[in-house]
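Heads up, the thing below is written out as structure tokens.
Yeah, one chain of the complex is gone here, protein chain that is, but the others are all in their spots.
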Amino acid sequence: MTVSPATISDANITWELPSRGRVGMFCLISAESAIFTIFVVAYLFYLGKSLTGPMPKEVLRVPIFFTVCLLSSSLTIHFAVQSLKRAKVAAFGLWWFLTLALGAIFLAGTAREWHHLIYDEGLTIQTNLFGTTYYSLVGLHAFHVTVGLAAITTVLLFALLGHVKQEHTERVDVLALYWHFVDAVWVVVFTVVYVIGR
Amino acid sequence: MRRAAQVIGFACLPVAVLAAPADRSLSPTNIFAPVSTPAQSIFGLSLFVLSVTAAIFVVVFTLLLYCVVKFRRRTDDDGREPPQVFGSNQVELAWTVIPVLITVVLFMATARVIASVQKAPRPENAIRVIAIGHQFWWEYRYPDLNVVTANELHVPVSDPAHPTPTFLTLLSADTDHSFWVPRLAGKTDLIPNHPNSMWMDPQETGLYLGQCAQYCGTQHAKMLLRVYADSPQEFNRWIEEQSQPALTAAAVSEGQRIFERTACINCHAVTGTVADGRFGPDLTHLMSRETIASGAAPNTPENLKLWIQNPDAIKPSSKMPAMGLSDHELDAVTAYLATLR
Partner (left out) sequence: MSTDSISIVNADFASRPLAAKLHEWVTTVDHKRLGILYIVYSVVFLMIAGIEALIMRIQLIRPHNNYVSPEVFNQMFTMHGTTMIFFVIMPMLFGFANYLVPLMIGARDMAFPRLNAFSFWMTAFGGIFLYFSFLGANGLYGAGNAPDVGWFAYAPLTSQTFSLGHSTDFWTLSLLVSGFGSIGTAINIIATIFCMRCPGMTLAKMPLLAWLNMVMAVLVILAVSPLSAAQIMLLVDRYLGGHFFDTQAGGSAVIWMHFFWIFGHPEVYVLVIPAFAFASEIIPVFSRKAIFGYPVMVAATVCIAFISMSVWAHHMFTVGMNANANTFFVLTTMAIAVPTGIKIFNWLATMWGGKIHFKTPMLFATAFLFQFLIAGLTGIMLGTAPFNWHLGNSYFVVAHFHYVIVGGILFTTFGAFYYWFPKMSGKMYSEALGKLHFWLFLIGFHLTFDFMHIPGLLGMPRRIYTYEPGRGWDTLNLIVTIGVFFQAAGILVFVGNLLWSYFHGETAGSDPWDAWTLEWSISSPPPVYNFATIPEVRSRRPLWDRKHPEDPDWRYE
């Protein structure tokens, strides 16, 4: 929350500092970006270096629908925060629930894709370099989605119980920042895995 | 006072070491006693770098000493604060520009030496060796000369007027290792799935020592290096002997039988016999080597017997297992190995 402005006796200026939540979340996002960068670098480095198949081109199917779902959830969470800012708690709850649903659909999509890859294509994390780097990178992202969804579900429960009000906008916005980050990471992962790497 | 003395002593030591480049008795692995072109290039660069850093040290240390002596609080101090100086643009600019210039000069000198060592072309008459690092021994193959040996590398001495360098391709069978014979060249690592190359052209005959310089496991410390720079005749003779298969002698047929029927041949090779294991050193010309266990012990019948019976006595946790032979079998096998010249 913003530190309430104070005046300096001789200088007559207001003293305003950024909010702790936002700064803290930006730092967390930076740290997580560094972790993802290393996994992306490993993925790119090992492209084409697997000694045995299957190769990305042979088995990867571009998940357009699920990507649209996830990226739309950024939109819905944005609307949710805007609604809460204007004290429209019901609208907030609706958009928030939509965000959760879209995120859950994305995860289900990932699960379906993995099921297909493992049982139909024989690609596991042990199969070859592609398998190791693919499951690690996509899996790390899916883990972050899961954590985000857990947080979103918690807030949804609080909202259903009537505890989320306009004064909590800042906190909800910080969580939304995390969610936007998760979506941004997916843009990168999608480009690297399904566009460049195929 | 004591600190000043320590400092002067410390500064003199590398100078003393440098001043005795020909005094190999200081150490057979002295990086300041190069006998091969890569090591000599590095030596030249190192003298330059040491001079520059020594000069910087003298200047800055003098300033520090001056501050400590001149500006210490006197016992008769009046307790007032000294004039507060917050900065000076000219001074700060000067002490930024000068270090930048120094680092540019150092960088350019360094870039030249990197190129001269790493981009040196391999001449037609170079000896090619493939060195493969193992836990905890060295395998050497001369692909053009049909020689496979272990632990003791022979190269021809090189005449600066008509150089005959040796170019090594460095591979590894297991973990990371590093080939470091200081008087011949800087170290280069042997990394699995990552072939490297280095070269050397020793200009004086002799034995050059070194050891593995990248932690590779329990016995990293005893993975020693021995490089023999031979005269052209000696080198040719050595190649000739090493490329022969082993001679079979009836007198040691019992030992040879034991060798070939126990697990020895799972790891060791003896050309011309059924033994063709690759996990351990090639033993075809074992007796041509002065040491065993990659330099860990002199190659004597007693040590050979001990090595087979109880390797942990010489090199604990090396990959050589205690063979569990009876005394009689041990003698027979040792007698057989003694014929592998």
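For reference, chains read A and B in written order, and residue numbers begin at 1 within each chain.
Convention: contacts are C-beta pairs under 8 Å (C-beta built on N, C-alpha and C of every residue); 3 or more make two chains touch, one makes a residue touch a chain.
Nothing here was measured: the structure is a model prediction, and the numbers come from that model.
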Problem - Option touching the unshown chain, where A:34, A:90 or A:161 are the choices - result: A:34
Practice task
Quick one: say which of A:67, A:110, A:128 or A:169 touches the chain that got left out.
Solution key: A:128
Problem - Contacting the left-out chain in the complete assembly, out of B:106, B:130 or B:145 - result: B:106
Handout entry: Interface residues of chain A (partner: the chain not displayed)
Key = 3, 6-11, 15, 17-20, 23-24, 27-28, 30-32, 34-39, 42, 45-46, 49-51, 124-126, 128-129, 132-133, 136, 140
Exercise for the section: Please give every residue of chain B in contact with the chain that is not shown. Expected result: 2-3, 6-7, 10, 13-14, 17, 26-32, 41-42, 45-46, 49-50, 53, 56-57, 60-61, 63-64, 67-68, 71-74, 77, 81-88, 91-92, 95-96, 99-100, 103-104, 106-107, 109-111, 113-115, 117-119, 135, 170, 174-176, 178, 180, 182, 185-189, 191-197, 209-222, 224, 295, 316-317
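In this section, only the chains that are shown with their structure count from here on.
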Problem - Where chain A and chain B are represented by their mean Cα positions, the distance between them in whole Å - result: 51
